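There's a structure below that I have some questions on.
Removed from the display is one protein chain of the complex; every other protein chain stays in position.
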Amino acid sequence: MLFYSDNTAPVHPKVMEAIRAADAVDFAYDADALSQALDARFSEWFEREVAVIWMSTGTAANALALSLYCPPYGGILTHDNAHVVVDECGAVELQTGGARLLGCPASGGTLNPSALRTRIDSLGKGVHHTRPFAVSLTNATEYGRVYTRAQLEDIGTLCRTEGLALHVDGARFANALAHQNCAPAELSWRAGVDVLSLGFTKNGAMNAEAVILFDPARADEARRRRKRAGHLLSKGRYIAAQLHAMLEDDLWLANARKANAAAAALVPAVGDRLLHPVEANELFLSLSADEMAHLRAQGFGFHELESGVARFVTSWHQEVADVAPLASALAAL
Amino acid sequence: MLFYSDNTAPVHPKVMEAIRAADAVDFAYDADALSQALDARFSEWFEREVAVIWMSTGTAANALALSLYCPPYGGILTHDNAHVVVDECGAVELQTGGARLLGCPASGGTLNPSALRTRIDSLGKGVHHTRPFAVSLTNATEYGRVYTRAQLEDIGTLCRTEGLALHVDGARFANALAHQNCAPAELSWRAGVDVLSLGFTKNGAMNAEAVILFDPARADEARRRRKRAGHLLSKGRYIAAQLHAMLEDDLWLANARKANAAAAALVPAVGDRLLHPVEANELFLSLSADEMAHLRAQGFGFHELESGVARFVTSWHQEVADVAPLASALAAL
Amino acid sequence: MLFYSDNTAPVHPKVMEAIRAADAVDFAYDADALSQALDARFSEWFEREVAVIWMSTGTAANALALSLYCPPYGGILTHDNAHVVVDECGAVELQTGGARLLGCPASGGTLNPSALRTRIDSLGKGVHHTRPFAVSLTNATEYGRVYTRAQLEDIGTLCRTEGLALHVDGARFANALAHQNCAPAELSWRAGVDVLSLGFTKNGAMNAEAVILFDPARADEARRRRKRAGHLLSKGRYIAAQLHAMLEDDLWLANARKANAAAAALVPAVGDRLLHPVEANELFLSLSADEMAHLRAQGFGFHELESGVARFVTSWHQEVADVAPLASALAAL
Partner (left out) sequence: MLFYSDNTAPVHPKVMEAIRAADAVDFAYDADALSQALDARFSEWFEREVAVIWMSTGTAANALALSLYCPPYGGILTHDNAHVVVDECGAVELQTGGARLLGCPASGGTLNPSALRTRIDSLGKGVHHTRPFAVSLTNATEYGRVYTRAQLEDIGTLCRTEGLALHVDGARFANALAHQNCAPAELSWRAGVDVLSLGFTKNGAMNAEAVILFDPARADEARRRRKRAGHLLSKGRYIAAQLHAMLEDDLWLANARKANAAAAALVPAVGDRLLHPVEANELFLSLSADEMAHLRAQGFGFHELESGVARFVTSWHQEVADVAPLASALAAL
């Protein structure tokens, strides 16, 4: 059983059905009716007017989003181990034309105004120095933590004060919403978020993400940058269909709840091995090399993030019962 | 009936079936068995060792391919109206870090050594001037022409002489092969091609293309550039599955033949309106504004490329019988 | 005697004296008094508030100026043989992050609204296509022509209508002013120019140019981009001193008049060999290979631009009497 990533999960049957339903002669790129309907659909979901730029990967979504808010000579405040820093091979640098990621230490991958303020103050203000133009945070974080609304709002306030844009890498935004049990608006624009990378792939879609622009005036630039990045799919209807399917009957929420529940179900088995509170669908455990080997010998797949630290990710397709074998194996260590 | 582009066609049922068959828990990115098997599969198809970099758009494939062969301070010889020049919003400039596209006039979009030589000779050799590092040609061309093997070989020879890499934009490579009725190797490496953007989307796939590296030593760089460009799909198995399906039982060939046949079936109806010989699946017709309006009123969709010039593209899903209404309408003008 | 370029001329004694006068302990970069005084000095010269960004090369000035007005996904309309196109090795592409130069045919290197309009209309408007954001013209042109105020205003009007910024490559702006015998404002912002690359090197300075921003609000970005481009000199006072010296007692004008007069003095000797009217300090002559060889054998240095076309450039240090030997040699051909 694979716990490497929620990307190992299959596609949800309702998403696959939507893909099949879209399989007909239609206009190319994003001129089809499904793509054209996205702005309205997500504006309703977010309770305000938004523009939706579908994308096929989260890396591309993050880089595109940040390229709209940070010039080549600027910098982006983020945490030291953010996905944009360590897992995207310089995609932000490519799309921004060479802007710099300015890492801040952040326990659990959770930024806070104090750490941001310290980093901002460390930066010179003259022309010799990279000035920050944006903050990028991840919610749920790379360590499975979820920002509270108050935490987000505090960062949003700092951003307004400092003239910084606020980007959220929401590869697991649904898991964060499910944990907070609140509306999408609460963890986004109402807290001061300007642009959101909204992930669906990890939550049951095939390869479908979106950049949500809370300032729709930037949509034309975003669409040109998407094309320039080679991300305007020729047959866009197959990705648009997935986004609609994920919103239909709150499939996104049901899936995220299942993934979160599966992770939560593992917690009682791990005791004080747990390195971060489990608020979404990831567990980080302190395990020895022997223990890891023992688990692998039983067929469990997972990543060793660094020496002695293992990451387990649950997904929408796993019922609590499905992860019981892992719970048992962990408890038996 | 839509003749705007072969991108308006649906996905071939066998491709859709392959996608469904791949729908299971599996390794992420390109660590799944289907992705891992691509190099071997295509090496057999091309009769030599190649590396396969799956991509989701042709624009991304072209830009990635060229970024491997042209430095930021270099130039790429191509024809004035090549897709990379007029339809990709500067994707090549983005991926190469600012290399320049050096257009050459080319009737029917078909480059030839003489036109290339003239353009090369027009470029200064000193450090002030952009030097060419590659030639990019499109086959079948943007005007539905197909290069003969001799034409390709002549360009390949020029490239070797001048130290230029040779890239082929093969968005409609299958249509070209079907027309020439020859093996993939003949229109690629045997003629001197270094790197090929191999299209499947227009020929029945969902959003699936590939960069074929005839120099597999460049694969590591290509894979890093793919990730950096945000094109490493999280669930790569759904794209790898399509590439396998297209090769299975020569589905690619059957599809391309159908598209070409549908285009050929329209030729008798158009008389001297035809602006370029029909060798693949596109027709370019001289039509007045009134004539275009008349056709549109009958439900035919097509692009007006420039004043008085209309483009009709057929696709794999159209039998000759399917395009008969258009043939009649054209004949009746 | 060298007529390759006005860059072959020495530094004017008054400029050298200004450099020596600046040779003292002082603040680094542009914090010295001479650099700090440039905005005020040039604001007076231009009869409006401007910001001055000193630069050491015209190539760097052009690329910086255009990077302020054209995003990476945009294009810049210019003539086919503009210096930015053929003589700067892609500097504009580097500084803009990959914007595209959109060449227009232009006899004598002189753009006009009709040619610009035709080029604009040839460009698609959708996201697939590079959209223009600026026009870049050269005055005096690369062929020694000078725009009239009316010609400039017509282009300025087009730019306003189309929402395009207007940049002037003024490597020989002084020669143009001297020819038109008008104030700097007339050939710049009063005609609709947004940003000017103002050259002094060819007119008697050592390696000193400036970007003149008629919108001083862009100065902060320009200064950051200058630093990022490695063009913020550590000892900026030595370049600032030159700009002041060039304005002092209208040295710029005296120098440009001398260069123009030297060129004009050659005209009677060349008859119908002359390919472009001489309005600044360059002559383009139709000469056979034998004639060129004959001139070279007599010690005259000049560039052969293309087969049968020779360029002769005069400079501020040449009196009419100094070029008499060349006049005689040309007349004797």
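Think of it as A, B and C in the order they're written, each chain with its own count starting at 1.
What we mean here is this: contacts are C-beta pairs under 8 Å (C-beta built on N, C-alpha and C of every residue); 3 or more make two chains touch, one makes a residue touch a chain.
Predicted, not measured: the structure shown is a model, and the values here were computed from it.
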- Decide which residue listed in C:R131, C:R228 or C:R257 touches the omitted chain of the complex. C:R228
- Query: Which of C:A18, C:V135, C:M206 or C:V278 touches the chain that is not shown?
  - Reply: C:M206
- Query: Looking at A:P72, A:P184 or A:G230, which residue reaches the missing chain?
  - Reply: A:P72
- Query: Footprint of the hidden chain on subunit B, which residues?
  - Reply: 71-73, 97-98, 127-128, 131, 220-221, 223-228, 232
- Query: At which residues does subunit C meet the chain that is not included here?
  - Reply: 2, 4-5, 7-11, 16, 19-20, 23-29, 55-61, 63-64, 88-91, 94-95, 201-202, 206-207, 224, 227-235, 238-239, 317
- Note on the structure: Absent-chain interface residues of subunit A come out as 72-73, 86-90, 93-94, 96-101, 124, 127-130
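Here, only the chains that are shown with their structure count from here on.
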- Message: Just the chain pair, please, that has the highest number of C-beta contacts.
- Response: A-B
- Query: In terms of CA centroid distance, which chain is the most far removed from subunit C?
  - Reply: A
- Could you give the separation in Å between the centres of subunit A and subunit C, each centre being the mean of its C-alpha atoms? 49
- Message: Between subunit A and subunit B, what distance separates the C-alpha centroids? Give it in angstrom.
- Response: 33
- Got the subunit B residues that touch at least 2 other chains? 88-90, 94
